[in-house]
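Every protein chain of the complex appears in place save one, which is left out.
Here is chain A:
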Amino acid sequence: MALPFKGGVVVCADSRTSTGSYVANRVSDKLVQLSDNIYACRSGSAADTQALTDYVHYYLNSWSLDTGRQPTVKTAAHLMRRLIYNNKDQLQAGVIIAGWDAVHGGSVYTITLGGSCLELPFATGGSGSIFVAGLLDAEFRQEMTQEEARTLAKKACAHAMTRDGSSGGVIRTVAISSEGVDRDYTPGNELPFGPSAPF
């Protein structure tokens, strides 16, 4: 998921990668850095989304060399959209692109399975997202501080990991702002769900 705050964006993900009922990796990193100030949150097929983020990383790099500037989040989202739309029959990929740029500030885009690109106030994705839709609708506010946004992202992520069988492991977050990026890690035994943990 990606939640914007005043002056930036927090991206957040669990760490479960499964092959059927087997957890292939319990500490995977689904937050991929596409440029200095742009991240992608991957969901769907790990193979497909890894290949896609590799391509977008490469294209953004040549964009920067062409223009001598940092790419915008919009450009990153557009590149991802094109790749997914043009190959949608062969892909299973839901990607959130979020970051900070000098033109638009913090922004969040989601690219659907079919390849449409939507700019949203905040975005959730993956199997666990339906479990926290209501929570985020209730608690998300515009212009939060970085700390508030990160706390809410972790809380939502923890609840999704608790209810969704395909989510779990640890929580990884990255806060992106004009200052740069700040990574954070929460171990699986310190998940901030509550006030009443069902399990």
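FYI, contacts are C-beta pairs under 8 Å (C-beta built on N, C-alpha and C of every residue); 3 or more make two chains touch, one makes a residue touch a chain; residues count from 1.
By our rule, contacts and distances are computed from a predicted model.
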Between "Serine/threonine-protein phosphatase", "Cirhin", "Conserved oligomeric Golgi complex subunit 6" or "Proteasome subunit alpha type", which matches the UniProt record of the unshown chain? "Proteasome subunit alpha type"
Among A:53, A:75, A:173 or A:186, residue touching the chain not depicted: A:75
Could I get the residues of chain A that touch the absent chain, sorted low to high? 63, 66-67, 69, 72, 74-75, 77-79, 81-82, 103
